[in-house]
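In this view, the complex is presented without one of its protein chains, the others remaining in place.
Going by the order they are written in, the chains are A, B and C; count residues from 1 in each one.
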Amino acid sequence: MSEAMKAADYKSELKPIWCPGCGDFGFLNAMLKAMEELQLQPENTALCSGIGCSSRLPGYIKAYSFNGIHGRVLPFATGVKMSRPETTVIAVGGDGDGYSIGAGHIGHAARKNIDITYVVLDNNIYGLTKGQASPTTPLGVKTKTTYYGNMGTTLNPVRMLIAYKASFVARTFSGDPKHVQKMLVEAIQHPGFSFIEVLSPCVTFRGSDQFKLIREKVVYLDDDRDLSDEVKAFDIANDEDKLTLGVIYKQIRPTYGDVIRHNVIERARAASNGTPDIDALLKQFQP
Amino acid sequence: MSEAMKAADYKSELKPIWCPGCGDFGFLNAMLKAMEELQLQPENTALCSGIGCSSRLPGYIKAYSFNGIHGRVLPFATGVKMSRPETTVIAVGGDGDGYSIGAGHIGHAARKNIDITYVVLDNNIYGLTKGQASPTTPLGVKTKTTYYGNMGTTLNPVRMLIAYKASFVARTFSGDPKHVQKMLVEAIQHPGFSFIEVLSPCVTFRGSDQFKLIREKVVYLDDDRDLSDEVKAFDIANDEDKLTLGVIYKQIRPTYGDVIRHNVIERARAASNGTPDIDALLKQFQP
Amino acid sequence: MLNNKNIVIGIAGSGGDGVISAGEILVNAASSEGLFVFMLKSFGAQIRGGESSVRVRISDLPVQTQGDRIDILVVLSWSNFMRFKAEMQLEERLVIVSDSDDPMPDDEVPLTETQREFWYKVPFGKLAEEHTGSRLAKNIVMLGAITELFSLPKEALQKSIKKTFRNKGDEVIASNFKAIRAGEDFVKEQIVKIDPLRLDYEPRPPRLVMQGNEAIALGAIYAGLDFYAGYPITPSTEIMEWIARYLPQKEGVSLQMEDELASINAVLGASFAGKKAMTATSGPGISLMNEGIGLASMAELPAVIVNVQRGGPSTGLPTKTEQADLMQAIWGSHGDSPRVVIAPCDVEDCFDCTVLAFYISEKYQLPVIILSDQFIGHRKESINPESIGGGASGFRKVYRRDTPSEEDLKDYRRYKITENGVSPMSYPGIKGGEYLGSGIEHNEKGDPRGDVATHAKMTEKRWKKLDHFKEEFQFERFYGPQDAKLGVIAWGSTKGAVKEAVNKANAMGMSVSAMIPQLILPFLVEPFKEFIRNKNRVIIPEMSYVGQFRRYLRGFVRFGRYGVKVIPFTKAGGAPFMVEEILNKIIEEWKDMEARR
Partner (left out) sequence: MLNNKNIVIGIAGSGGDGVISAGEILVNAASSEGLFVFMLKSFGAQIRGGESSVRVRISDLPVQTQGDRIDILVVLSWSNFMRFKAEMQLEERLVIVSDSDDPMPDDEVPLTETQREFWYKVPFGKLAEEHTGSRLAKNIVMLGAITELFSLPKEALQKSIKKTFRNKGDEVIASNFKAIRAGEDFVKEQIVKIDPLRLDYEPRPPRLVMQGNEAIALGAIYAGLDFYAGYPITPSTEIMEWIARYLPQKEGVSLQMEDELASINAVLGASFAGKKAMTATSGPGISLMNEGIGLASMAELPAVIVNVQRGGPSTGLPTKTEQADLMQAIWGSHGDSPRVVIAPCDVEDCFDCTVLAFYISEKYQLPVIILSDQFIGHRKESINPESIGGGASGFRKVYRRDTPSEEDLKDYRRYKITENGVSPMSYPGIKGGEYLGSGIEHNEKGDPRGDVATHAKMTEKRWKKLDHFKEEFQFERFYGPQDAKLGVIAWGSTKGAVKEAVNKANAMGMSVSAMIPQLILPFLVEPFKEFIRNKNRVIIPEMSYVGQFRRYLRGFVRFGRYGVKVIPFTKAGGAPFMVEEILNKIIEEWKDMEARR
């Protein structure tokens, strides 16, 4: 066997373009540690993302990384996982990438229980485009596109993911990399669609006091609940005054890959009596 | 004042292309009655839709009707309502149109509380394209694209809409036009984003016994609950063995139109001291 | 003109009349006798229970089109026939077969006296009821009747019925046999045949019957498809439906995604993971995929994208054909975004093009768009089994993507600049081949880079691929004498009408030649130059109101320089070209040329 890999071994040669103090650094470090903890093999790990500051992450990690287009990370990751089930697939993106332009894909990846981990680095703002409101920007906040204050209720991602039947839902905070690491390890190990909302401050466009403000609202959950009680989970997510961190919901059910392999492919092969060649397929076109 | 309008007066000259027995007929009739009950004026009513059998509905009603593109009815309706607040705006579509390709828009129209009514005629199938699985097609069902049975958990729209903070969420059944009418009237009267999931059987691609099967599972809610209790509402929606009909959730909060008018526009006009002309705007470009 | 070697039958009725299944049974019967067959279906707006019609051409000789005119009009219901009258071009010498119990609403039906001359009435419904206990089988009674009337293949008809109803049990088959016999017997006993039409043919080995969409699906599987992701849309859905059924038999994965954005991105994910992946869609769906196709260009991900064109713009005419997505296929994504565009010209070519598309896509690591259309996708043609199966004549090469060598992996550069622009591509599982793929501009390693020099170098690299592969194959088809002074250039499904028209024109003593490119992008200018060099005029027929193909050709071919006059011949879509339309244009231009000599 090859030698154990260290966190630092998972680092790519690229230097992050993030602003000094950006929350995403904390996440990156926790991610490297989680990879060490799980001894992920770079060649069997795929890291996919959309577009945004946060979506630059895959470039900083040694793996099969892909930095695609804005909002489409989940379909892309689905394609990777469904065609190479032995690969550990992690999708990552921002709140804009995921909850705004990419919002249509989450429910479907979740309900199908695609066996990937989806991490949203939520900074409540569009960082890369320099400071416009995102669906999680708090009410009243003035951004470049909400000059008179942000209007419209903000979205509650955790609540949404529970409603979507995601089989693993957690929240963490990049200001607490140990907790991030723990959540990542659990999520990656979870068979099925696992989702982590990471509170990850944008110090440049949301102010440098974000870490402090979040820390004040943070409450840690412990796991001695029935994690699979959806209504309880919904209730926890509902309390928007607190920022509850930890695993909020968890349920084990067959992954889409399992279902495809065992139900679809097996049934199909039974129907065709093994692998049909082209001449066998041509039969159906005989008059 | 002009004379009272009758349901029949709201009918357009177009003949529905729906299959005999299609659930959408029941909805259409209920809709005409609801329009009568509310005495909607055709010139002040906008009916928008995407693409699908169900999305043909606007053509059958006398109003400002629009049959746009697949999945985009909510943004379109948002554009209509936000620029002409005095118009009653109703968006309608199918489960494919809304929950599949259009899924990304619902959460945003809901959280912003755009003052429109969104009706999904849910037949658990793609009707117009002749019978492929939709996100609400039950597990195991064989359709043209799920030859070996439908896989992946189905989506629970009501639960999803509650999570999205839609301010009015109801479910009804086109087999009970009186109930549909009641829900429609309440939804249209509701100030804010109102959503109605209409169980509306596709007799051609889901079998002619759909009406019967649904009727067996239907349970009517009464309204003497705290309609604004989200967790209770979530709990009701969660019970997938029953098909609970009625208003499931309701909450009154400012609509996006109100907010834009009162917060944004008023603040803006205060900032500019009334309406600036082009020369006033040019000032900021002076060196 | 009635011709016993080549018969065009039109059948119209209501949705419940079984018009389509009658057509299909007929097509199968004819094909199992080795006859050449071409069938089109048409539906009203109604989802079910509306009107429908089929047009079946049966011929002892190869056919290219649906046939301009109907020789035999079979009417199950006159009121439904009326909905199609504009689509059903009738021969002046016509044979009509209609239901005795369905009176023709005299003043509305546009039939001349001559057309009414040969007119047989058979009580389809009544006979069905009498012999099978249900009016449902009236379409089968009708088949029995016309088989007897026009000497269509009789045993083959029974075989075809047997096959069609094989899953319904012996009783149903027996009952349908009764229906056939009822029709036959009625004709034998009650009808005096006065028309001269009798199918005259040599039985040959059976031919296959296939839709264009099925041929694409089959071609994909032949080429080694691993992964399909798509979203239903008319008129492409059959590709997905077929693949959803058969790909899993080969352990491949077929996914229905939530929309087309998801479909193309899932395909790219699978391709990134080293798999052969494809999606298929139509107009609106392609418009949504443009961003993803651009990503495939930039990230150099192989992918096959099928567009079965329909009438546009927007939702347009979902069940009708048009050739107006051509320019979009070429230029639809933002930026200079290299891709390959291939257009099949008939059902068999759908198979070839798909195999070719995978070959190019995998070898050159870029998106390949197959531009089919509703006219090809939904029609049924009879096909020589040899030309599709194992030892076929067309393009049959299958390519497995170049992966990095040991040497490459020492300092792996995913986007290494090479002589032909193609770099070895790793995928998850290959140790040392890890890299960052991206849609942002990047250097050879894949690191994001925004400088002008890198962009210039990498843009060149991506486009260079197109220069190289063009020498590999022959992508054009030519008909007629090359030295003709009058030429026709067309693409895609217009081939059929052009080929028939050109053959007719030459038979009539004119000298005309035609060119139909299979490869649309990259543009290979040499064969065009060669073709037009000695021409005086070139007609460019296409089903695009604004003449997209002509605009495109003009962008590359300097007709003016060779003194060649371009004759635009455009129309909006909806119905395929008739041979006559093209032929008349040819005659017109020919005469004008002669007059000016």
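Here, a contact is a pair of C-beta atoms (placed from the backbone, for glycine too) under 8 Å apart; a residue touches a chain by one contact, two chains touch by 3 or more.
Treat the numbers as computed from the prediction; the structure is a model and nothing was measured.
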{"item": "Which residue of B:Leu139, B:Leu213, B:Val231 or B:Leu281 touches the chain not shown here", "value": "B:Leu281"}
{"item": "Contact residue for the chain not shown (choose from C:Gly34, C:Gly274, C:Gly312 or C:Pro404)", "value": "C:Gly312"}
{"item": "Selected residue (touches chain absent from view) among C:Tyr399, C:Trp463 or C:Phe478", "value": "C:Trp463"}
{"item": "Contacting the left-out chain in the complete assembly, out of C:Ile191, C:Met327, C:Leu409 or C:Ile430", "value": "C:Met327"}
{"item": "Touching residues on chain A - with respect to the absent chain", "value": "17-20, 22, 51, 53, 67, 69-71, 100-101, 103, 126-130, 132-133, 135, 144-148, 204"}
{"item": "Missing-partner contacts on chain B, residue numbers", "value": "12-14, 41-46, 48, 56, 58-59, 62-69, 71-72, 74-84, 86-87, 104-105, 107-108, 260, 264-265, 267-269, 271-272, 275-276, 278-279, 281-282, 285-287"}
{"item": "Missing-chain contacts mapped onto chain C", "value": "45, 86-87, 261, 283-284, 286-288, 290-291, 294-295, 297-299, 307, 309, 311-320, 322, 324-325, 327-328, 330-337, 438-441, 448, 450-453, 455-456, 459-460, 463, 544-546, 548, 551-552, 554-556, 558-561, 571-575"}
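Basically, only the chains that are shown with their structure count from here on.
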{"item": "Where chain A and chain B are represented by their mean Cα positions, the distance between them in whole Å", "value": "30"}
{"item": "Chain A, residues touching no fewer than two other chains", "value": "104-105, 107-108, 260, 264, 267-268, 271"}
{"item": "Two or more partner chains touched - positions in chain C", "value": "245, 248, 258-259"}
